[in-house]
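Input: one structure, supplied below.
Note that one protein chain of the assembly has been removed; the remaining protein chains are unaltered in position.
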Amino acid sequence: MPSTVVVKNVPRPDLALLNRLGQFGVATVHEAQGRTGLLAPYMRPIYAGAKASGSALTVLAHPGDNTMLHVAAEVCRPGDVIVVALSSENSDGLLGELLATSFRARGAVGLVIDAGCRDVAEMAKMGFPVWSKAISAKGTVKATLGSVNVPVVCAGAVVQPGDAILADDDGIVTVPQSELDAVLQAAQQREEREAKVRARLAAGELGLDIYNMRPKLAQLGLTYIEPPPSGGAQT
Amino acid sequence: MPSTVVVKNVPRPDLALLNRLGQFGVATVHEAQGRTGLLAPYMRPIYAGAKASGSALTVLAHPGDNTMLHVAAEVCRPGDVIVVALSSENSDGLLGELLATSFRARGAVGLVIDAGCRDVAEMAKMGFPVWSKAISAKGTVKATLGSVNVPVVCAGAVVQPGDAILADDDGIVTVPQSELDAVLQAAQQREEREAKVRARLAAGELGLDIYNMRPKLAQLGLTYIEPPPSGGAQT
Amino acid sequence: MPSTVVVKNVPRPDLALLNRLGQFGVATVHEAQGRTGLLAPYMRPIYAGAKASGSALTVLAHPGDNTMLHVAAEVCRPGDVIVVALSSENSDGLLGELLATSFRARGAVGLVIDAGCRDVAEMAKMGFPVWSKAISAKGTVKATLGSVNVPVVCAGAVVQPGDAILADDDGIVTVPQSELDAVLQAAQQREEREAKVRARLAAGELGLDIYNMRPKLAQLGLTYIEPPPSGGAQT
Amino acid sequence: MPSTVVVKNVPRPDLALLNRLGQFGVATVHEAQGRTGLLAPYMRPIYAGAKASGSALTVLAHPGDNTMLHVAAEVCRPGDVIVVALSSENSDGLLGELLATSFRARGAVGLVIDAGCRDVAEMAKMGFPVWSKAISAKGTVKATLGSVNVPVVCAGAVVQPGDAILADDDGIVTVPQSELDAVLQAAQQREEREAKVRARLAAGELGLDIYNMRPKLAQLGLTYIEPPPSGGAQT
Amino acid sequence: MPSTVVVKNVPRPDLALLNRLGQFGVATVHEAQGRTGLLAPYMRPIYAGAKASGSALTVLAHPGDNTMLHVAAEVCRPGDVIVVALSSENSDGLLGELLATSFRARGAVGLVIDAGCRDVAEMAKMGFPVWSKAISAKGTVKATLGSVNVPVVCAGAVVQPGDAILADDDGIVTVPQSELDAVLQAAQQREEREAKVRARLAAGELGLDIYNMRPKLAQLGLTYIEPPPSGGAQT
Partner (left out) sequence: MPSTVVVKNVPRPDLALLNRLGQFGVATVHEAQGRTGLLAPYMRPIYAGAKASGSALTVLAHPGDNTMLHVAAEVCRPGDVIVVALSSENSDGLLGELLATSFRARGAVGLVIDAGCRDVAEMAKMGFPVWSKAISAKGTVKATLGSVNVPVVCAGAVVQPGDAILADDDGIVTVPQSELDAVLQAAQQREEREAKVRARLAAGELGLDIYNMRPKLAQLGLTYIEPPPSGGAQT
């Protein structure tokens, strides 16, 4: 049970694939892989329009302690998205603009943290996208070791080192490296289907017809009625 | 106990009245009808400056299931605000930009949902205003029926089909159809009174004097003192 | 046990010191005074880029009752930041743009409230910065007395009347009047140190080296390993 | 818009029907009326084994103010369950053992409050069952009027005066007076069906067979597989 | 700014006074001192019937670190109630039965912690009363210093070392040492008054009459009406 390890040289997905991933939205990719891989919705971007697509460099840290983020910076490579999980619930500001500067200098394209971050105005100005569960100026210590590049549970989802990570205004989704190709294809097909559906909906057609929902609704017993004559609504 | 009905042809307020309603703010209208009708403050707009005023088309849906939103689109009319209540607490993204496109094509002017929504960047670009309790990319199924245009409890408030709905940066308020005229008059008077008060406050006059609060404060025993000499603050 | 008092003529910090304080960020000042004085992170500004630095005019109010905010306006002086604590948890909109207009007319430079506020669009347009735990149009009564300029617990932190208050996108920090000078010096030194560290980090140097963390990490037993050969990640 | 009324002489269900209702559990009755009428699960009894069945005497109160509970006591009749809704979120202890003594003396058989209560040890000793969202010793004022026996939204459910209320360890359900007879019959049938199912389940039969679920599961594509040979768990 | 101190030999209230305090309930004492001093209601006892009355030995600890509880044990004296505040929100189990054994051996009569505790079954068996915001088996480290016997904010209330602390099923209240005598007298008087009121309420008299509320209710405009004839409930 070695509880504090740093795994080096984790295999990453091809950067070209990560770039293609970044052309989709989180909702599309989540659907394309069978509605899996989504982090919990309490994770929010620090500015509207934030977007990142990269390879997960995972960090397991402890409440109020940012030691392992510094350790992670050393093994960070271009195209990485840092994914920070905590050993227990905490909202302290483990990430600030100094660390963000360091991660950016090492090639990181974004950061996801199931805790707090601070210096959000500076990080927004830098254009360094961060998703967190809180914004907090609470400072941290450097006292306790965690791990880097081990599987973690971040905001309710398992993230493996080297997973593809996609994050935007809708949230964050993780895609296993082995499934990235298939998911990209499925996402592409989904987008094409949706473009056609969008045009029909915009023209006034109904999802009831486009998705052929009427037979099932009838079978389930959906009933259409008129409002009661005197308008006396009852609850 | 017919548990899954769609009520068609619900009487709506006059569009001219709904437009007038849209010229006020939510706080003003809430006050004008005796501090009632407000939805809970956890409901937030997906972009700053969102505003909608329309007739409530109510939807009762189930966690993780957006069937009834498609059903609602068919009975939607120009000027409607879709109001989605859930049968139990849930934050899944029942609404995305495809459904928003459909609602807009049918004339809806906004949507209020006591659950999650996704594709928020796209909906903001469309200028389709949405108020929700969460932003979540979590996809949904189409398996279980609810109802359309029945009275619902949405974010702690009863909304009747055909109620006037007003929503802005401050939240959401519902006005019974039968009281809309009276509420509009009261709101108008309130705005005029407030304009005068605002000018006096801006000039440095005090609410204590404008609202004649001093006698009551004195009667309740308010005491003015100087700080203790040595500055020894006590808690 | 006089439970409803208004303390007049509370000594304030020098305006020049408060202006200097406003040139730092909340995170810096929080660190500079030994990681103390921070309000809880659920307090959020009503618009991005909000910033205020002033002397605390404290208010103890009751749920759903804004009487004491009107009382506070009378004893407000230029440079004050109004700090409103509640006697129990509440999110009603105790502050709206009329009261904000009054506070601004009396010289207040911002407001912090451990409850709700409304008219956020108008207050943003005015450029009156507010930090609150909720946005709520819920109106209030004027029925029960609290106090003004007594020590309060606001969002988990003790605020004394006349404390220096600094608030920005990262949150809110309070600095005891007697420590303001020392904290300003420490903040200045911290900023200078951080500028140097930032430049080194931006150039690719690691925090591990800059902060000399490697010996401690080694002592604590940090181990670097390669990933398992077959890529079989285990949780 | 009369905002503060007390409705007297509200018609109640027959006491015999309320007694019969009390012989069922909340879950059974909730199912028997088509999965409706349930209050939110954050409402908890103050002691294990609490149970009440009666006619709803509704109260709309304000945060931190218990005036209307005293008003309600006067119109309380034997067999009533007091149902207290708040005009906004609040956890103050609006109910204590003195008020409980008063309600019991007037014939009330229990109380449901979407706020806090105190003196829980005393009320448990009295055997007066209370369901609340918090236990809080926070005292209240008597300053602002609400209403008695108007429809309210309590813990997310509409409660009409004179509704039948059933509460136990599982929560609280409300049954419209006009549907009480039908719901009691449905509950009785449900209990009889469940007794048979229980016996079969206890004997080792499966719900899959008793409820004939296998054809639908097969149609939906459920697949049975063996674990991977090497035990390499994948997430 | 010495951030890590242990204050020794803090003056405590007389044990006889603390014993008298323990004969009252938390709600009574909170009222008797003007509705102040209450900790937030999310603090709950680990077993029903828990009660403690003692002198506050305050501890400021950090998330996930129980170092300072061990430090506190050394300066603990008979009659102390340990009051543990955290520097930021945390639910880890900082207290377990070993530490409880130590505190008890040093004379402590209870413990209040704004974080988690574990071994609750063992502590209940010992009869060592604990109030916490969570029950969590999450273990802790011993890495970072805090303070002992400095003023702290615990669950939203300021607690000074040597304050009298009273805790029971209703929550926790703190009484400044200098006010303990007066509060005990006021509590005694309150209990006597309440005994009389209780007897009258139990006999069916109404609070409306006992507290002479009717004139104020009439003045505020309370109106009594009969229900609408057709029973058509309106929301």
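Going in written order, the chains are labelled A, B, C, D and E, and every chain counts its residues from 1.
Simple rule for what comes next: contacts are C-beta pairs under 8 Å (C-beta built on N, C-alpha and C of every residue); 3 or more make two chains touch, one makes a residue touch a chain.
What you see is a predicted model; the values in this text were computed from it and never measured.
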Given E:A137, E:A202 or E:A218, the one touching the chain that is not displayed: E:A137
Hidden partner chain, touching residue among C:T4, C:T58, C:S91 or C:Q160: C:Q160
Interface residues of chain E (partner: the chain not displayed): 2, 4-11, 47, 67, 70-71, 73-74, 91, 93, 96-99, 101-102, 104-106, 116, 118-122, 124, 134-139, 142, 144-145, 149, 151, 158, 160-161
Hidden partner chain, residues of chain B it touches: 62-64, 87-92, 136, 138, 141, 143-144, 232-235
Touching residues on chain A - with respect to the absent chain: 1, 3, 33-36, 40, 87, 89, 151, 153, 156-158, 179, 182
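FYI, only the chains that are shown with their structure count from here on.
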Gap in Å, rounded to a whole number, between the CA centres of chain C and chain A: 29
Gap in Å, rounded to a whole number, between the CA centres of chain D and chain A: 38
Residue list for chain D, restricted to those that touch at least two other chains: 87, 89, 91, 136, 138, 144, 151, 158, 160, 235
